[in-house]
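Have a look at the structure below, then the notes.
Heads up, one of the protein chains got dropped from this complex, but the rest are sitting where they should.
Lettered A, B and C in written order, each chain numbered from 1.
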Amino acid sequence: MTATISLPEKVEMKKTREGFGRALVDLGEKDPRIVVLVGDLSESTMVHFFAERFPERFIQVGIAEQNMCCISAGLAAMGKVPFFATYGAFASCRAADQIRVTVAYSNLNVKIAGAHGGISVGPDGATHQAMEEISIIRSIPNMSMIVPCDFWETYKATKAAAAHVGPVYLRFGREDVPVVTDEHTPFTFGKGEVFAEGTDLTIIACGVMVYEALRAREALATRGLAARVVNLHTVKPLDRELIVRCAKETGAIVTAEEHQVNGGLGGAVAEVVVQSTPVPMELVAVHDRFGQSGKPSELMDAFGLRAKDIVAAADRALARKRAR
Amino acid sequence: MTATISLPEKVEMKKTREGFGRALVDLGEKDPRIVVLVGDLSESTMVHFFAERFPERFIQVGIAEQNMCCISAGLAAMGKVPFFATYGAFASCRAADQIRVTVAYSNLNVKIAGAHGGISVGPDGATHQAMEEISIIRSIPNMSMIVPCDFWETYKATKAAAAHVGPVYLRFGREDVPVVTDEHTPFTFGKGEVFAEGTDLTIIACGVMVYEALRAREALATRGLAARVVNLHTVKPLDRELIVRCAKETGAIVTAEEHQVNGGLGGAVAEVVVQSTPVPMELVAVHDRFGQSGKPSELMDAFGLRAKDIVAAADRALARKRAR
Amino acid sequence: MSSEVAPPDELAAAHRAGRLGWPVERLEKKALEIRRDIVTLLSKAQTGHSGGPLSCADFGTALFFNELNIDPRNPKWPERDYWHFSIGHVTPVIYSLMAERGYFPLKDLMKFRAFDGHAQGHPSTHDTPGIEVSAGSLGQGLSVCCGVAMAARIDHHPRRVYCVMGDGEQQEGQIWEAAMFAGHYKLDQLCAFIDYNRKQIDGDVEDILGIKPLADKWRAFNWNVIDCQGHDMRDILRAIAEARAHRGRPSVILAHTVMGQGVSYMADDYHWHGKPPKPDQAEAALKELGTSYAEWSARLLAN
Partner (left out) sequence: MSSEVAPPDELAAAHRAGRLGWPVERLEKKALEIRRDIVTLLSKAQTGHSGGPLSCADFGTALFFNELNIDPRNPKWPERDYWHFSIGHVTPVIYSLMAERGYFPLKDLMKFRAFDGHAQGHPSTHDTPGIEVSAGSLGQGLSVCCGVAMAARIDHHPRRVYCVMGDGEQQEGQIWEAAMFAGHYKLDQLCAFIDYNRKQIDGDVEDILGIKPLADKWRAFNWNVIDCQGHDMRDILRAIAEARAHRGRPSVILAHTVMGQGVSYMADDYHWHGKPPKPDQAEAALKELGTSYAEWSARLLAN
């Protein structure tokens, strides 16, 4: 599907996690099976909206992520649709064994919300900047995972997660990020969206990097280069068909993610590419180092997660494409 | 380095984890800093040899993997060289947060031994067949990881882990596996070994799949195809140089691992390949499904982890190489 | 000990459609059969755990054949009680109880841990009908049961929830997270059993990492603690009834058991935690249990 997105100069800023919090309330209105759990982070994860509206279906678990994950499994086994929320670092790592054995191996209908993913978490520093989630969750069978790009997409992703039967991991950021989609932008679980057409190369991004990719596209366009931009919000299951098509049609791929380079979105795309249509790829990501404290913008710059870094990667990829 | 390995018809069978258990004792003799911890699995992980020889440096933690991981961190902070041992499923998942925050972020000298990796664990079934370890550990900065191929290599890997300053994860299997190396086969931490030369394609394998790769090479040779076999025991840090060289020189790569396909050895190699020398690759691995009970040999067959599966993958890769 | 007495509606609930309510003698006979099943299936498979399954056999039988309100032919019966073994490694007793109770044919026991059977080494939701949540990584089951109990609370459902844990398993921190949670939310529909057989893989629990004083721990986590003789059927039923009658707190039954109970050479020996008897050892065990491998395997295969 193509949903050509062009950015105004000044873009509205909003938190992805707020889209989650709002969607939960709307889901709760329609579906009595929705239950929300939190590990002492109601406001940070924005489940407080749901808690206020549906106190009888809200469970405060305290600081006990392992327990929260398995409680969710028990709720799901009884037909509930539980969403449990904490920071992504603790959702993906502290509860990894519980996700693997109790949730995923049983293929239970548990939804996991990991707030505060990425370096843009900012001043809290490395421990709170979850950047290993895609690698971890992607490796576990039966798991699905969505990394939405903005407020609206998070809203839709949350609803899609509820509609999908099976375990789903949702990854959000902490900060206000540019709103690049609107209420009507198409969103299909498991399918990437072509946000802008182009033939010279494809930029495949997820999360806040979709915005940076669109900006990079503008910069490349000033030099006569036409970059396709794909929003690959569902990092599992992967839209292989779209990736193969992009590799074939554009001959070069840059991936962009606010995540470790090892085994993340770039790795997922690379696995498809080498098995189908080997083309030059460049991976814009965090290069196997821990985060640090700082302002989100300082860190996005320092860790090379900006439009300009995507542009540089695109130039490298294009040079390699031409040299073949 | 090249260490041409040719297999006799009947190969000696021995457990990798025994190489670990023996190496610990030898390490303990020479280095008083070595401390060994276990979570109620002394014999399965074969740390009982060490426990008998050095009871004062052996710590039984009981069934508490999170605690064991952080106790090891405390020991390492005080200058000890702790090895902690449990099943790989619990080492990598139950202690994932502890590995990330306390061990890796502090870059402490903790050695993690994950026994019972892979589908060949057999009758215990899915929960005990750790197949997500490479993806998880590879995503965490500062971590190193070795997946040795047999008894002798495990012995050497254990010693190499002790010699390396920083956190290292070692992955073993459960069963007797073919001994393909000997006491004198070269082993260098962080470097792949070319176990057999070849020019038509490269099979890059780790763990027990190195044996299957060597057998696959024999089968391919009968058809006049020359496969190079690389034992990539150190899956992190990755021997990029060797991978790039193989891609350039042979133009096609098959990876083989007893591990989930998402983000594992194949993914790691793919990431290097697309960023340097895009060539056709095929990934022999477990295709995103949980294991099950059965005899190890039945499972290796059923999950497509045999020499014949590598041969089939090689044929696909070669066809794609020729079609370019 | 409970200080309160169950009100009449609870007693009615306690006699619901899916409860067998067998008397002590019949339970004792069934427990013997369960032990024969365990030894036979382990002998056939030549892989699996002997010790824990045998220590769980008596209270397991009491649960399945007296207490639990279940319909094995309709495992998802909405009215069902929920049961869960957090110690996934005791599949020999879990599957024997399930098969004897009618979840699946007895002959399936003869394919324990086999490639072509459903009876996985550790309980698997998608392989075995009646297993609602997979297990095998210790320490997670009580949390699952807390979730089931919370669902019942949200739905105002009278479902009772039974969880079986190991004593070595008490070393897992997640158990105490769940204990704190259930205490806080006063989940009195929840009843946990601890198979207090004093052994784990590497030896005596008190040598490995002592859990004493265990009753004090649970009390300090706001649970109702009930001690019981884990191989005395009458005492087991007494403990279960006490738990059922208790209001305001979840109950934990410390079932004092013997690892390998029922097979003389296994009894109280931790070496039997994780291995099956060899065929000749199984024959000796089955003799003690009043049958033979030929006889008992024939019974299993015929049903």
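We take it that a residue touches a chain if its C-beta (ideal position, glycine included) is under 8 Å from a C-beta of that chain, and two chains touch if they have at least 3 such contacts.
Everything numeric in this text was worked out from a predicted model, so none of it was measured.
A.B. asks: Taking the whole complex into account, name the chains on display that the unshown chain touches.
C.D. replies: A, B, C
A.B. asks: Which candidate, C:22, C:112, C:162 or C:181, sits in contact with the chain we can't see?
C.D. replies: In the full complex, the listed residue that touches the missing chain is C:181.
A.B. asks: Among B:75, B:136 or B:265, which residue is in contact with the omitted chain in the full complex?
C.D. replies: B:75
A.B. asks: Can you work out which residue in C:31, C:119 or C:209 touches the chain that's missing from view?
C.D. replies: Checking each option in C:31, C:119 or C:209, the one touching the absent chain turns out to be C:209.
A.B. asks: Touching residues of chain A against the unshown chain: what are they?
C.D. replies: Per the touch rule, chain A residues meeting the hidden chain are 38, 40-44, 60-64, 66-67, 89-90, 93-94, 122-128, 292-295, 298-299, 302.
A.B. asks: Which parts of chain B face the unshown chain closely enough to count as touching?
C.D. replies: So the residues of chain B touching the unseen chain are 35, 56-57, 59, 61-62, 64, 66-67, 69-80, 82, 97-98, 100-102, 105-108.
A.B. asks: For chain C, which residues lie in contact with the unshown chain of the complex?
C.D. replies: Touching the chain left out of view, chain C contributes residues 139, 171-177, 180-181, 183-184, 209-211, 213, 216-217, 219-222.
Rule of thumb we're sticking to: only the chains that are shown with their structure count from here on.
A.B. asks: Please compute the C-alpha centroid of chain B, do the same for chain C, then give the distance between them in whole Å.
C.D. replies: 37
A.B. asks: How many angstrom lie between the CA centroids of chain A and chain C, rounded to a whole number?
C.D. replies: The mean C-alpha positions of chain A and chain C differ by 41 Å.
A.B. asks: Multi-chain contacts only, two chains or more: what residues does chain C have there?
C.D. replies: 124, 134-137, 139, 173
A.B. asks: Residues of chain A that touch two or more other chains: which are they?
C.D. replies: 97, 100-101, 105 - these are the residues of chain A that touch more than one other chain.
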